[in-house]
Structure formats: structure tokens, C-alpha cells
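Just one protein chain is left out here, and the rest sit where they should.
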Amino acid sequence: MNGLAELAHTLAPGLLYPTGGAILFAMGLYGLIRRHHLVLRILALNIMGSGVFMVLLGVAARGEGPPDPVAQALTLTGIVVAVSATAFALALVVHLTRLTGHAVMLPGPPDDDAPVEDISREEHHADGGPAAPHPDQDRNP
Amino acid sequence: MSAFYLAAALFLLATILLGLIRVLRGPGSGDRMLAAQLFGTTGVTILLLLSMALGESALVDVALVFALLAVVAAVAFVRQHGLPEPPDTPVHRQHPEDRGPRDDR
Amino acid sequence: MIANTLTVILVLAGLVFFAAGTAGLLRFPDVYSRLHALTKADNVGLGLVILGLMFQAGGPADILKLILIWVLVLAAGTTAAHMVAQRTWTHGEFESDR
Partner (left out) sequence: MSLLLVIFDLVLLAGIIGVAWRCLASTDLFRAVVLFITFGLLLALAWVRLEAPDIALAEAAIGAGITGALLLVTLERLRSIMAERHSGRPHTPPPDPSGPHALLRALHDPPPERHSFFPALIFALVVGSLLVTALWHQPQSTGLEPVVDAHMDVSGVDHPITAVLLNFRAYDTFLELAIVLIALLGAWSLGRHDLIPARPAPGPILPGTLRLLVPVAIVTGVYVLWAGSHAPGGAFQAGAILGAAGILLVLARPRQLPMAPGIPLRLGITAGVALFLLVGLYGLGAGHGFLGYADAWAYPLIILIEVAATLSIALTLVALFVAGRPAGDDA
């Protein structure tokens, strides 16, 4: 029992956390594909990024001795870049909402011919109810 | 002794995970915000206990930063009513009592 | 030895308050009573844990840091609870189902 615990302990930070990071990355990827609201997509990207950080730090903490400071420094710069990129992306979402009236990336092929006014009108139509599908949103292509 | 600290930290972690039910259920955003506030305090306590358990005095600084900034999200939550829209917003929203019709929810 | 015993007792007492705060958060019926429950965890729970950890602190600087953390959490908890309550009072409990 104690030997098992020792084994698990030596494995834990080095294997458990990178595995968790990989799961987070995959989950963020899944959310990024499936969700349409841009704020949720930004959250999904952040979760993917956190997964990457967790893999990096987990691998850095492997083995004997103190963890690898280079990987930790890399993660530190990564976190600051991630928060700046998130802030910029959120500013873009706000700007997009101001221009088009919605912050949702619609599924289906992009409608290049539609001028901005039309997009806002469609959005207005779609506001009949949250459950009502967008007119250009083909559920069964 | 460090096993005791660790067990205590584990217990607090479990209370956070239980408290998540309140975030998921809501029903109001006030409830969710309060739950997040409680998580912040619990996180500070976990960090203090971990710093004793692992012998890392630097974790007290992490707890200090959490305690220092715990209020920022709550202030953002409360002080957001009446954000002006485009830059030409008049000053009439400077007082909470004359909110525009859009706050009338 | 006495210090260790005191630490254990105080930390355990603090944990009880955290458990009570979480139970209140889950079980109480509305925002105001939940708020009442969880400020106990903020104020007393963390306070007791910090009081307990002070017996293990290495020096006056560590003790001061612990007290500072407690004061900051007190201020943050008070402010947040007050403001959330006020917002709920003026905007209604369920305005936020958005």
C-alpha cells in the first residue's frame, strides 16, 4: 500500500498533470468548434492555453530535483501574452457587436454578398426568440 | 503535522467543488458572484495551508495577492450598470438613479 | 507541542465555519441569507485558520503578513457582500437570469 502510494506520488505531478493538460486542450478545442458565441470561443481558447501551460509545467516538474526554470519562464510570458490577447479579442467582439448587432459566429458558409445592413436586419429577425433559428442557419444542409 | 494541513486543504477543496453547485444552479447572478467570492476566500485558506504543508513560504505571497484582488471581480459586477455606449454618450448616466430605459429589466 | 495542539484545534474550528458557509450557500433560500452564511466563512473561518497558523509562524514578519491577509479578506468580503446585496435590493433577485 505504501509502496503503491510512493509510486503514485513520483508519477503524480509528472504524468497526472500533463494528462490533465492534454484533456483540457482537447476540451477547449471541442468547445471552440461547437460553441458559436464569440465570448465562449475566447473562453475555449483560454482553456486550451491553460492546458498547454499545464503540460509545460507538468513536464518541467518531472524527474528529480527542482523544476525546469526555462519552461516556467516560458509559461509566465505565455500567461501575460494570453491575457493581452484575450483583452484584444474581447475588444474586437465588442466592436463587431457594435457593427453587426450580434456576437455570434453563425454556422454555415459565409454569406459574402450580404452587406452590413442586411446582417443586422437578419439578426433582428432572429431575435423573435432565443430558440428561433436564424433564417440563414441551415440545420440540415 | 503536514499531513494534517494537507487533509484540511483537501477538505476545503471539497467544499469549493460542492459550492460549485450554487454557481451552476444560480438562480441569480448575485448568487453566482457570492459563490465566487467564497471560493476566493477558501482558495486563500488552501494556499496558506499548502504553504505550511509543503514548506513553501512563497505561497503566502500568492495568498496575499488573492486576498488583495478578491474584490475586483465583485466591484466589476456591481459597478457595471450604465456603461455608456459609443463615445458621444452624454453625461446623464453619471448618477445611478437616472438610468436609461434599457436598465428597466 | 502546545502550539501544535492549539493550531490543530483552531484550524479545525475554522474548517467547521467553512463547511457551515458552504452548507448555507447551498441550502439557504435567497441571496440575503446565503450572503449571511458565507460571510461567516470569510470572517471567522479564515480568521480562525490564520490564528492557528500564527502559532507556527517563523517570525513577526510572517505573523504580520498573515494578519494583513486576514484584514484584506475581511475588507473584500464586506465590500462584496454589501455591494451584491445592494444590487440585488435595487435590481431584484432574478433580474440576472440573463
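Observations
Going by the order they are written in, the chains are A, B and C; count residues from 1 in each one.
Following the convention adopted for this analysis, contacts are C-beta pairs under 8 Å (C-beta built on N, C-alpha and C of every residue); 3 or more make two chains touch, one makes a residue touch a chain.
Please read all numbers here as calculations on a predicted model, not as lab measurements.
Taking the full assembly into account, the omitted chain touches A, B, C. Looking at subunit C, the residues touching the absent chain are 68, 71-72, 75-76, 78-79, 82-83, 86, 96, 98.
Although one chain is not shown, part of subunit A still touches it, namely residues 5-6, 8-9, 12-20, 22-31, 33-37, 39-40, 43-44, 46-47, 50, 53-55, 57-77, 79-81, 83-88, 90-95, 97-98, 101-104, 107, 120-121, 124, 126-131, 139-141.
Even with one chain removed from view, subunit B keeps its contact list with that chain: residues 2-3, 6-7, 9-10, 13-14, 16-17, 20, 23-24, 26, 29, 32-33, 35-36, 39-40, 43, 46-47, 50, 54, 56, 58-59, 61-62, 64-66, 68-73, 75-77, 79-87, 89, 91, 93-96, 100-102, 105.
Definition applied: only the chains that are shown with their structure count from here on.
Contacts between chains form some other arrangement here, matching none of path, ring, star or all-to-all. Separating the CA-averaged centres of subunit A and subunit C is a span of 32 Å. Not a single residue in subunit B touches at least two other chains.
Those residues of subunit B that touch subunit C in the shared complex are 1, 4-5, 8, 11-12, 15, 18-19, 21-22, 26-35, 37-38, 40-42, 44-45, 48-49, 52, 57, 60, 63-64, 67-68, 70-71, 74-75, 77-78, 81, 96, 105. Touching subunit B in their complex are the following residues of subunit C: 4, 7-8, 11-12, 14-15, 18-19, 21-22, 25-26, 31, 34-35, 38, 41-42, 45-46, 49-50, 53, 56, 58, 62, 65-66, 68-69, 72-73, 75-77, 79-81, 83-88, 90-91, 93-98.
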